[in-house]
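Here it is, the structure, as structure tokens.
Missing here: one protein chain of the complex. Every other protein chain is in place.
Naming follows writing order (A and B), and every chain is counted from residue 1.
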Amino acid sequence: MAEARKQDWIDKLHDFDRRWIFLAMGIAIIVPFFFPLGLPVQVSPMVRSVYDTVEELHEGDVVFLSLDMDPASVPELQPFYKAVLLQLKQKRVKIAIATTWYAAPPMLERWIRETVEANFVPDDAPAEKGLPDRDHVKNKLAKSKEGRYVKNVDYVWLGFREGKEAVISGMGKDLHDTFDGRAADGTKLSDIPWMKDRRQLKDFKLLILVSAGFPGIKEYVQQVQARYKLRMVGSCTAVSTTDLTPYYDSGQLLGLAGGMTAAAEYEKLVNHRGSGTQGAEVLNVGHIVVILAIIFGNIIFFVGRARERKRRAA
Amino acid sequence: MTDLPMIDLLGFWLGIFLTFCILSFLYKDNPFYKFAEHLFIGVSISYVITQQYYNVLRPKLVDRLAHADHWFWTWDVFALILVVLMFVKVMSSRLGWLGRYPLAFVVALYAGLQINGVAQADLGQQIQRATKNMDLRKVNVNKMCKQSDDDERKACIERQEKALAGVPGISSVVAVKVRKGAEQKPFGSLDDIAKLATLSEAERSTFSAARGSVIGTDAKAATTSGQRDWFGIFSQILLFIGLLASLVYFYFSVEHKGTIGKISRFGVWVLMIGFGASFGLTVQGRIALAIGRVQDVAGTNMTKHQADQIHGPVVALVSVGIIIAGLVIWELREKRKRQAGPTSGGEK
Partner (left out) sequence: MKKQVPIFITLVVGFFATLEFYLPYSGVSSVQETLLRFGQVLAASAFVLGGVNVIQVNYPIIRRRGADWPFKLLLLCSAVAMGLVGVKWHEVGGKPANGYVRAGAIGERACEMPDPKAKKPGKKVACGYIRVEAGREDAQVKLDGDAPVVNGKPHPSAWAGDQHLVLKVPVGKHKVDVSVELAGYGKFESEFHVEAGQTIALNTDLVMLWGPTGRVYTWIYDHVFAPCNATMFALLAFFIASAAFRAFRARNTEAALLLGAAILIMLGRVPFGRAISASLPEVADWIIDVPNNAGRRAIIMGAALGAIATGLRVIVGLERSHLGAGE
């Protein structure tokens, strides 16, 4: 009788309505959002490499920032984008921004208004206790003009071009031709002094690639990194990280920040607590739910299998 | 801070409502989900077309032809012909074979780009890395650069600082301090680095946190030359063997039996660990997507003033209420239809 009752329990779990799991996942995401665990983030070597490479830049250097993403990948990539932008602004580095994803332009134009042309660090933001390298850099951006970049003077928005590898290869050969000689607002690239002679990707000090998939970091590595010996760092979604780590290992990428936790690590490095850090808090519980789901699923499987074998033996 | 216009406020509320319409799919496929899905697809179609036209077709085709002296004598007319042939395929099944011309062009162009790209990046560089020197030595923190030639000395300093920056717990800024510290007084042990006067408290604590004899600072750095990083060497050998075993697994021209079978099996294990890592990160990625929605609804990515105007959580609750009420009504109607049977009414 007890055996039969136990078997019913196992059978019930076997036919468990998956909507309960959906509910558990929903709770696991919402509750820690409002009640965070407050666990500190530790910086990993790959993310550290991105930071150190960007730190080597000097005032007046020009970087190429490719934001190849869509609204779905914003939670994983926007925190890194904001953190690296803060670092670039503090160094007064000029930025050429472009995208190869059709879903990005309106979103990026808004980001440029809100984060590049405006100072997104609030004036009353408290001083953060971050990593030691920031001691020598004071955050002067609040209340100062330095945090607000001027279009075509401090940055240029090149716009969007379709074509996947063809666009990337084209940018490697002739950036001006790829963007038809003009920025997205119609300004001639030859009229912008610091873009006039930058006709190829190799003319930029560093390429910072924020990519959600295809085309993205992998295509940049294949089409232009090896051919022109470019210095590149990247941020990608967590899903793509394992595909790209061989490129980091071989030195084709100088650094790689993969996923929301990497973005949180980068925020820690630049002393800016943002949505990445907040998201990492929630990931703690989300991962535990999935791990428990795997463990329980396997327990049910093995108990069920053992019961089946016993029944066949009998 | 300026208030959001009413139309934008309604927009944010619409966005939250559509979010929950799509999430209602978790219950089952229902009219709210279908509404949101079809609205999204319809908007996406024209969004993509307008983006492609204004960003690509107009500057690269239309404007070039319009501004040419004799447009039919320019090379761009071939692009126009190929585009037209592409559309002929859709318009006429009899002339659909003409669509092969632009397709052949595109396939050939991208095949050519791929061949060169993967040959250099995916084959050449990866083979080069795989055959890297495996005899890893620890970085000597006391290495001096005493070349008489200034350029050589400068290069030596750069190399030393770069090597030090690769050690866990030592950043590029700290690497400079460590090198200068070693020049003044060589370190007796790695503990002396933590006692450097030029380090800040935070730098000291970062260095101390990274100490470890397997993969930490002690595994990668030493106070004398020639010491080996044994765990690093083991990892490099494992990396190389794992690569070869995985390549053997993908070689199907030989039957996987005996020794080849065992090597192939090891290769499968290495691949499975890699796929496990990929799965673990995929879980992180997927959950992050859902976290993003919560952040948007809660107003994390906007100013406090805007978030207070929008009242995201309240709107979310109202949306959920409307959808639940709607689903209840829909389920009751569906139940009545099922009970009535297929003979009544009749749908096409």
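Just so it is clear, a residue touches a chain if its C-beta (ideal position, glycine included) is under 8 Å from a C-beta of that chain, and two chains touch if they have at least 3 such contacts.
Computed from a prediction, not measured in an experiment: that's the story for all the values here.
Engineer: Could you please point out the subunit A residues that touch the chain left off the display?
Structural biologist: 16, 18, 21-22, 24-26, 29, 37, 39-42, 44-46, 70-72, 74, 102-103, 105-107, 109-110, 113, 145, 150, 161-164, 166-167, 169-170, 173-174, 177-178, 227, 241-243, 245-246, 249, 259, 261, 280-281, 283-284, 286-291, 293-294, 296-298, 301
Engineer: Pick out the residues on subunit B that sit against the missing chain.
Structural biologist: Touching the missing chain: residues 2, 5, 7-8, 11-12, 14-16, 18-19, 22-23, 25-26, 34-57, 60-61, 75, 78-79, 82-83, 86-87, 90, 97, 100-116, 118-119, 122-123, 126-127, 129-130, 212, 214-216, 235, 238-243, 245-247, 249-250, 267-284, 286-287, 289-290, 292-293, 296, 348.
Operating definition for what follows: only the chains that are shown with their structure count from here on.
Engineer: In angstrom, rounded to a whole number, how far apart do the mean CA points of subunit A and subunit B lie?
Structural biologist: Computed value for the inter-centroid distance: 7 Å.
Engineer: Which of the residues in subunit B end up touching subunit A in this complex?
Structural biologist: 26-27, 47-48, 51-52, 55-56, 59-60, 63, 109-110, 113-114, 116-118, 120-122, 124-126, 128-129, 165, 168, 171-174, 199-203, 206, 209, 274, 277-278, 281-292, 294-295, 298, 300-301
Engineer: Under the stated contact criterion, what part of subunit A meets subunit B in this complex?
Structural biologist: Touch residues, subunit A against subunit B: 19, 22, 25, 29-30, 33, 42, 45, 48, 52, 55-56, 72-76, 78, 102, 105, 129-133, 135-136, 159-166, 169, 180, 182, 219, 221-223, 225-227, 237-239, 241-243, 246-247, 249-252, 258-261, 275, 278-279, 282-283, 286-287, 290.
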